[in-house]
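Please find one structure pasted underneath; my questions will follow.
Excluded from the complex is one protein chain; the other protein chains are retained at their positions.
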Amino acid sequence: MCLAIPGKIVEISSENQDSALVEVIGVRRRIDLGLLQDDKPAAGDWVLVHVGFAMSKISEQDAADQMNTLRMLGEIDGAMQEVQGYGLEDREIDASRLDYKEPIQ
Amino acid sequence: MRRLSQLRTSQGSNGDSDRLMAAPATFSDVPVRFRDSQIEMAHGAGGKASRKLVEGLFAPLLFGTFPGPLSDAAHVEINGTKIAITTDSFVVKPLSFPGGSIGELAVNGTVNDLAVSGAKAEALVVSFVLEAGLPTSVLEAEVRAMAKAARDAGVRIAAGDTKVVEHGKADQMYVTTTGIGRLLPGVTINPGSVRVGDRILLSGPVGDHGVTILLARSELDLEADLRSDTRSVFPLVETLVKAAGPGIRWMRDPTRGGAATSLNELARDCGLGMVLFEDQVPVRDIVRGACELLGLDPLHIANEGQFLAVVSPEYADAAINAINLAPGGSEAQVIGEVREQPAGTVLVTTLYGGSRIVDMLVGDPLPRIC
Partner (left out) sequence: MRFVDEFRQPGLISKTADEIRRLAGTERHYRMMEVCGGHTHAIYRFGMKDILPENIELIHGPGCPVCVLPMGRIDDGLAIARQPGVIFAAFGDMMRVPGTQGSPLEHKARGMDVRIVYSPSDALKLARLNPDKHVMFFAIGFETTAPSTALTMIRAQAEGIRNFSVFCNHVTIIPAIRAILDSPDMRLDAFIGPGHVSTVIGCRPYEWIAHNEHKPIVVSGFEPLDMLQSIVMLLRQLKAGEAKVENQYKRVVPWEGNRAALRAMADVFQLRPYFEWRGLGFISQSALRINDKYAEFDAEQRFVVPGIRVTDPKAAQCGEVLKGVLKPHQCKLFGRECTPEHPVGALMVSTEGSCAAYHSYEHRKAAMVTLTA
């Protein structure tokens, strides 16, 4: 039960704080912000829209972090091979446990 | 898969078309294969249900024992001259929408059906079914639109008929146009001639018309700067024929049911596979956005100003270059090719190696929430 689309808030209605105009590449739709009362979005924010309601704010930071993590896939391998080339094979490094945000020791 | 001999006896082939005129001796013996107890909206949507109705009820009773591939127009020969003839009804709500109205659709739709069967439309006749209570201003606007569209398309509206029905029995107006045209020399449309390696061409972005209509029905709270793509495709078809005539195997205008339905019909008629490259199918961003929002596939959405063509590989480059250079053809693309597998099916492939089968439309394209 899951079709939800990211949309950018273009305008929040002046008469009704819970009503906003959201845009998805040029298509505009009026949606209800009532489920985001605790964390009210502003114009310019991105929200996830499902059946005409905003369900959640989209964190651009988290999206960017995710992209970085994905881009680094495979680079860990490259780094591993380089490290092994330095004669550090006796130290067991399990690539699957590495947190990408930390530099490889 | 249709046997080639059966294909030759049906519409669109040289020399055999007068067999259409002779009434088969055994009309009454042809079994009706249509099993549904009543007609549903789906039967008019242009997809599987529509095809079942035509193949199962109309074709056996009207066209005789050989079902053959269904094409947009029939070819008849009168005293040595080959003529194409076609008819279409226009039922659209709202009557008027960004980019056009029922009047334009009625003219362009029939001109296009003739164009993709390789014919230049010469004359149309039009029939109106009008609802009592329809404001004259609305009717006049539509008739003006038809006149303009006919002028733009270079076709004559030769005659007409009008009926009026009680209020509530027609959605303001229904229009039917029937057109005749002269076959262009040097082109034969025949699904049986499609071969592995042929290229699939699309004249421009898909989905504009259908999404415009969906948005124009105010039930949906969506606004977008989108217009119907209704236009005569004949100039581009003519360009294509001039550049690649001998290489053209098949053409169709993907109206109801969209490009997916037209290509599925071709795939079934020729028994080969239509493989499309998703990133090469032209779709406007705004149509993509609307389709994502509604859970629709642009390949299933109706178009009123585009056509598909299957062209042999030797002529494909010349074909696409010529169309791209012609007015209104800059967005045309080669969107795929014909392969042996998956037979009788349309397959869409993605850049990263994924693929999916796109079926004929089942019923009306219903927006999806889930």
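We call the chains A and B, going by the order they appear; numbering starts again at 1 in every chain.
Rule of thumb we're sticking to: a residue touches a chain if its C-beta (ideal position, glycine included) is under 8 Å from a C-beta of that chain, and two chains touch if they have at least 3 such contacts.
On a predicted model such as this, the values are computed, not experimentally measured, just so you know.
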item	value
Touched by the hidden chain, restricted to displayed chains	A, B
Sites on chain B contacted by the missing partner chain, in the whole complex	38-42, 48-49, 219-221, 273, 285, 288-289, 292, 294-295, 341-345, 347, 349-357, 359, 362-363, 366-370
Positions on chain A contacted by the hidden chain, ascending	1-6, 8, 24-25, 32, 34-38, 46, 48, 50-53, 55-56, 58-60, 62-63, 65-67, 69-71, 73-74, 77, 94, 96-97
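In this text, only the chains that are shown with their structure count from here on.
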item	value
Computed distance of Cα centres, chain B from chain A, in Å	42
Contact footprint of chain B on chain A as seen in their complex	1-3, 5, 24-30, 49, 51-52
Chain B - residues contacting chain A, complex	221-226, 285-286, 288-290, 292-293, 295, 368-370
